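Quick one: this structure, given as structure tokens, is what I'll be asking you about.
Note that one protein chain is taken out, while the other chains of the complex remain in position.
Entry: subunit A
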């Protein structure tokens, strides 16, 4: 073959080949190099975003992620946290997270995940720090927002809200673990030293208190402008209430004087200081003195009406039947619903006085064969008992009754169902949606914090009596001839302490207070160290017989006053000290 011919032939071929190669290698850029829907921090905190839209979205997510992560009262494996206290037990006889908490069936390794939160709180803290560190670049135009009181700017308010949410996460950690690592404003990246030691209990308390003091005047005050849009936001009252609560915890025996580990600064203060009670009382008093919050006349409505004057801070929930479906009495059929997951204990029922305010064991009116008549009206607000009207029918929680039929399905183990938080369904034919918020701070708690601290510091002074009477008056206790609502006069400090603690138990029942209160009072060992009871009611020939029976055996050892730090965190972090008794 002649060379020329060959060149000619292969020229054509080479062009084709080159064309293919070019087509392959020099593809026009059709797509972005990195996905644009995954935005970067410059987009979230954009200096030109005068409405702060994306920054605000970031803050919204922080609200969504704050404790409790998923909004439900039945957040402990389908149970209330209070089902792990002496107020109630889980209706589920299987081992569940509430029964494990009540029995102390857990370790640093084998954790009760629904309440032993750790990483989630540090996620909240990190998010707050990201926000605090970056919000300053955004040039927010205040005139586009609801007018603010003088001295406030939108950005300043947002930043203060982020700092509150961060403090709330620290408080949830402190309550569970004692002193924990304070991160400051740092946002750690991969490769930075995360092997940080724990800070002392005292340092954590001081940090949260300082933070609250620093931000309280940067926040909206109650009532917020346009509650229809802003009622969910952190307010000055919320910051003050968190401060009051943490100071109360810090002044309580567990941290103050009865440290479970001698002078271990992680589990409390090394020694007692009565002034801590003074600070706690003062912080609570400051909220009362605002005179913006007040007791709701109808205590049931606190949980069924939005933004009532008692609510200080809450997590948004919604209009739903969640509480009724999960905890409503069993036996009304699947169309109405009610799984009866919570069984209040006999101990709890016995804590309610008579309607005169006298305890049942000292009152002559108490009839063991008719145990629910002439009782404190709050009993019926909290507990559904045999014979109580519910959904237009008297409840039957005697053995074999409609609401406690026996057999294989989940039902009360104590003959009681929980009533609290529910709508007024006594005379309704079925459940309907209830306006519901997950209340984290409310005014009644502030009052109870105040009188507890005040009594500890100053003894039962008149202010203590006055506030107690106000609570009992609201509760519907008979005023009595002396107008003291059954509160004896001239009580000793110790007697008053018991009365306040009992009042707190009744007022704040099922709101995740009792579980922590028996810890900070250092009573858990005693209270959770003995069997819990229910009522066994038997019916024969139309007569009811009441028998107090053991239903559950909790367990508690002194190391359980604080949860164990996750085993993995101790293993990975050479500076992380485990809580005493959890190695």
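Everything below uses one rule, namely that a contact is a pair of C-beta atoms (placed from the backbone, for glycine too) under 8 Å apart; a residue touches a chain by one contact, two chains touch by 3 or more; residues count from 1.
By definition in this document, contacts and distances are computed from a predicted model.
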{"item": "The complex's invisible chain, by UniProt name, from \"Cation:proton antiporter\", \"histidine kinase\", \"SusC/RagA family TonB-linked outer membrane protein\" or \"Aspartyl/glutamyl-tRNA(Asn/Gln) amidotransferase subunit C\"", "value": "\"SusC/RagA family TonB-linked outer membrane protein\""}
{"item": "Of A:296, A:324 or A:339, the residue in touch with the unshown chain", "value": "A:339"}
{"item": "Given A:76, A:89, A:108 or A:518, the one touching the chain that is not displayed", "value": "A:108"}
{"item": "Full-complex contact with the absent chain, from A:51, A:188, A:214 or A:294", "value": "A:188"}
{"item": "Positions on subunit A where the hidden chain makes contact", "value": "1, 6, 10, 13, 17, 20-21, 24, 30-35, 37-41, 43-44, 54, 57-58, 60-61, 63-64, 78, 92-96, 100, 103-110, 118-119, 122-127, 129-130, 181, 183, 187-190, 194-196, 226-232, 306-307, 316, 318-319, 333-335, 339, 406-410, 555, 566-569, 571-573"}
